[in-house]
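First up is the structure itself, then whatever we jot down about it.
The complex is shown incomplete by one protein chain, all other protein chains being positioned as in the whole.
Chain IDs A, B and C follow the sequence of writing; residue 1 opens each chain.
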Amino acid sequence: MADHDAGTESQLKRLRRIEGQIRGLQKMVEEDKYCIDVLTQVSAATRALKSFSLELLEQHMASCVVDAAAKGGAEADRKIREASEAIARLVRS
Amino acid sequence: MADHDAGTESQLKRLRRIEGQIRGLQKMVEEDKYCIDVLTQVSAATRALKSFSLELLEQHMASCVVDAAAKGGAEADRKIREASEAIARLVRS
Amino acid sequence: MADHDAGTESQLKRLRRIEGQIRGLQKMVEEDKYCIDVLTQVSAATRALKSFSLELLEQHMASCVVDAAAKGGAEADRKIREASEAIARLVRS
Partner (left out) sequence: MADHDAGTESQLKRLRRIEGQIRGLQKMVEEDKYCIDVLTQVSAATRALKSFSLELLEQHMASCVVDAAAKGGAEADRKIREASEAIARLVRS
């Protein structure tokens, strides 16, 4: 197994927990659990995915965007536009 | 393996596809893929989860809520309130 | 001025408050207020609009949808589908 830095390891841990939530949902559906209870768990998984993406986005801005901004010029503009588009997709997802 | 009706089977298929998306995200993080590409995939998984919950909700309203409404009385009120709360959680997730 | 029932009056009150929030936003932009503070107020107005729509939706389900469901048949199906589509627009807005 590869060695990962602390940030990567923390991201993987969060994604594995979300994978567990999705598998839990499959079990609920298989066992014919009450619809509303399934929906509550779907909302929880959706919130977890959003938290994950917000953390990822903050790290991206604190590293890539800040680095590009420090250099300035066209690359800075491009990174800001790219981050803005990712935020728009996130807000609308 | 248990026999499931067509609705359950279709729900399980969707959830397995979402589980695949989450595992794909783990692979991207492990391979240190570019942040913005990871975020694009997170948005896709979030949209898939929302579509799943909207389908589930429609089925719930077409069966449980309609049945309770047909009977009327306190049970109908309770089911409407319960569905409304699930919708609110969904809208805010 | 027209006489409205209590439900309509309460809806109008909420919408007038949201209109006030939008006008407050215009004032902030005119006075060149700090971006982040403007964004905080936009988030508050968005949340208020969502709360308004969730209340409206619950009232709609408790009246129109329940009535149609009590009658059953094609009209019940149509109302459930119509409500589901409105919920989907709301969740994706």
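Please note the rule applied: a contact is a pair of C-beta atoms (placed from the backbone, for glycine too) under 8 Å apart; a residue touches a chain by one contact, two chains touch by 3 or more.
All values reported here derive from a predicted model rather than from experimental measurement.
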Shown chains touched by the missing chain? A, C
Which parts of chain A are in contact with the chain that was left out? 50, 54, 57-58, 61-62, 65-66, 69-70, 72, 76-77, 80-81, 83-84, 87-88, 90-92
For chain C, the residues touching the chain missing from this view: 2, 4, 8, 11-12, 15-16, 18-19, 22-23, 25-26, 29-30, 32, 35-36, 38-40, 42-47, 49-50, 52-53, 56-57, 59-60, 64, 82-83, 86, 89-90, 93
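The rule is short, and it goes like this: only the chains that are shown with their structure count from here on.
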Classify the chain contact graph as line, ring, star, complete or other. line
Give me the rotation angle that lays the C-alpha atoms of chain B onto its copy chain C, rounded to the nearest 5 degrees. 180
Could you work out how far the Cα centre of chain A sits from that of chain B, in whole Å? 17
Roughly how many whole angstrom separate the Cα centroids of chain B and chain C? 23
Touching at least two other chains at once: which residues of chain B meet that condition? 50, 53, 57, 83, 90
